[in-house]
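Down below is the structure, laid out as structure tokens.
Below, a portion of the complex is reproduced, with chain positions unchanged.
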Amino acid sequence: MKYLDEFRDGQLAQGLAAHIRQAVAPNRHYALMEFCGGHTHAICRYGIEDLLPDTIRLIHGPGCPVCVLPSGRLQAAIELVERERLILCSYGDLLRVPGAHGDTLLKAKARGADIRMVYSISDALEIARAHPERSVVFFAIGFETTTPPTAVVIRQAQQEGLRNFSVYCNHVLTPPALRALLAAGGEVDGFIGPAHVSTIIGSQPYEFVARDHQRPLVIAGFEPLDMLRAIAMLIRQINAGEAIVENEYTRAVSAAGNRKAQGLMEEMFRVRPTFEWRGLGWLPDSALAIRPEFAEWDAEQRFEMPPIQAADHKACACGEVLRGVKHPQDCTVFGTACTPEHPLGSCMVSAEGACAAYYHYGRFRQAAAS
Amino acid sequence: MCLAIPAQVIEILEYDQAIVDMGGVRKPISTALLEEVAVGDYVIVHVGYALNRLDPDEAAETLRLFAEMAEVIGNEISR
Amino acid sequence: MSRRDLFPRRLDIAHGCIEMTHGGGGRAMAQLIEELFLTAFDNEWLRTQDDCAQFAIPASRLVMATDSHVVSPLFFPGGDIGCLSVHGTINDVAMAGARPLYLAASFILEEGFPLADLKRIVESMAQAARQAGVAIVTGDTKVVERGKGDGVFITTTGIGIVAAGVTISASRAQPGDAILLSGAIGEHGMAVLSQRENLSFDTPIQSDTAALHELVAAMVTAVPDIHCLRDPTRGGLATALNEIAQQAGVGMRLQEAAIPLREPVRALGEFLGLDPLYIANEGKLLAICPAAAADKLLAAMRDHPLGQEAAIIGQVVADDHHFVEMKTVFGGSRLVDWLSGEQLPRIC
């Protein structure tokens, strides 16, 4: 697979790992946070930690839109589909995420709700076209990567006059989350910046990390060699006392990003004054809502979707895990009361959740250590 | 986040659609987010949409940089 | 009374579809069985039209296995539910090192299902059974109302005989044993998935559905002391290995680089965010044998058309946690866990 296999080469990995081992300063520890769940997943799946010296500690960030969706907003979708008997379309990722009292879309589906998994929001539009007598709601989540397709489809629905289609918008923004993490302090020496988010927004929006917080940030692809190189680039900056934004993922990311996609987002969405993130709480200017001009395609404006307060499980440390304060295996219920089959928190569900990644790929390390 | 993969455009269709290929798997996708796209281009595909074009020169350069970093040290190691 | 008197008009297979009457137990059902099932499967046992089949068996260790087949879509690249339902059960019998002899087949048909599709499926079963040298000797047909089924479900049950001296069971896997795989993984599951509505992929992937008993016979001849055989179906290679590890109380260590995997399967996995290790196979087997016999077994597998790409993919180790771990192509280590939930296409 061109542009994938070359970036997973084991020989080169050994070389890059040796480079990193050489580059690290003796007696110095490096705490590096990868913002994205995609990076977390790659770390665990490829066993990247095996290639790094012990002095480099990888901290997992909140960059998984499934993990940060608050349970109240998920529960609102469950109540909507069950009350209105409509068709709710969702990406597969959301089906097992716990809402209130451990309820999930999958359980609602088993109870009889018409919940359909789609690969693309375009498929949801197609379902709406095929069922003019039914109301179809698409459960939109995702960062700036997933937002532009949502914008395209809403515009399409408007152009077609498709009035049985609407979108439950849960799109969130990356920079405000990074800003909140930095504001909370913590001991991160440098950041591995988002890969595919950056294809849309470019590298420029991260400048504040270096400028205002004096932390280096290197945008990296999700392939393991990209990550090794980004780590090497961060080590170099840290050793040199630098703090700039660098771009390792130049084959797909430019400084300005995809202006057409940005224009579409701008046309369709407004920034919400504040929005709740699981684990991070209410963050200002951190999410998008559909503009009033497109109210007809906004499920929150079309249907009554009262805010639901769903307390997360008492034992769940997802908040700390998402803020990088705790490692998944520091959670007292990791692998016991909380497993992928019976998740207590969202981080155990999403393929990119840190707890799930460690559970599926890394549990043997914990066992070996104990 | 955001599962996305590089795939090559092999056919341009009407209405901002194109067919891409990766590893012998073909799929119609939307190119509505791109200004223009041509057969032979590599694009980054996410949820059925091309997010951006992939720059082959930059990819080659990145691979060259990997090799450079690896080899320098590799030589050191094998020294 | 001749057949002509009993069923004066033949089934309209081209235009007809399954009606509730076809499962009512009456004349319409008798006609469906006679003109469709008996015609396709024809053999001396079915011809008795008793509700069971009778046959002589020598003193032996007998093996019995059953599987229901509920695949959607019913027709997929490389096969259909018909041949799949024959291969699946033959394989479960063969995984005991047995020679499969007889199959029973039970159909649950949904009202409205086209007879033409049913005929295609039944003929595919008949062909698969004939090719495998196994007779479908008894069966059953039920019809459920529209909306209470999904076209057709087929449950097959097989019996077979194990040769003396062969004792194959997951519990026999032991530290030091070699783990062999007969060929490339993930093809059945990906072939089916690529055809699901809403997933409009165009791929060259064909289901690997095949009957493995002849491969097994060759393997058992070469290495009678095979400890364990399993066909990694639902849950894929990963889950089959975890099951064995759990049953035998051992761990496993795999080499990712050794696992045969074709490009389009990998590519579709990348598109959908699915790991081929968890994708179903229907014509592959895992074998576990003493390390000393591994090369001999590998050679025997490669000599058979269905084992040409066979490989030694790892070894059994002592591990109280019963973990399956894998050295990645990239050079790191990862756990290869049981499948959690289903394999759902994902965006992140």
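Think of it as A, B and C in the order they're written, each chain with its own count starting at 1.
The working rule: a contact is a pair of C-beta atoms (placed from the backbone, for glycine too) under 8 Å apart; a residue touches a chain by one contact, two chains touch by 3 or more.
Keep in mind the model is a prediction, meaning the values are calculated, not measured.
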item: Total copies per chain kind in the whole complex, with one of each drawn here; value: A x2, B x2, C x2
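The rule is short, and it goes like this: only the chains that are shown with their structure count from here on.
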item: Averaged-CA centre spacing for the pair chain B and chain A, given as whole angstrom; value: 21
item: CA centroid of chain B to CA centroid of chain C, Å; value: 37
item: Contacts with 2+ other chains: residues of chain C; value: 263, 266-267, 270, 273, 346-348
item: Contacts with 2+ other chains: residues of chain A; value: 1, 4, 9, 14, 37-38, 64-66, 91, 119, 123, 142, 146, 352
item: Chain A residues touching chain C - in the complex, by the definition given at the top; value: 1, 4, 8-10, 13-14, 17, 37-38, 44-51, 64-66, 91-93, 95-96, 116-119, 123, 126, 142, 146, 224, 339-341, 350-352, 359-364, 367
item: Residues of chain B touching chain A in the complex; value: 1-6, 8, 22-23, 30, 32-35, 42, 44, 46-49, 51-52, 54-56, 58-59, 61-63, 65-67, 69-74, 76-77
item: Residue ranges of chain C in contact with chain B within the complex; value: 194, 200-205, 263-264, 266-268, 270-271, 273, 346-348
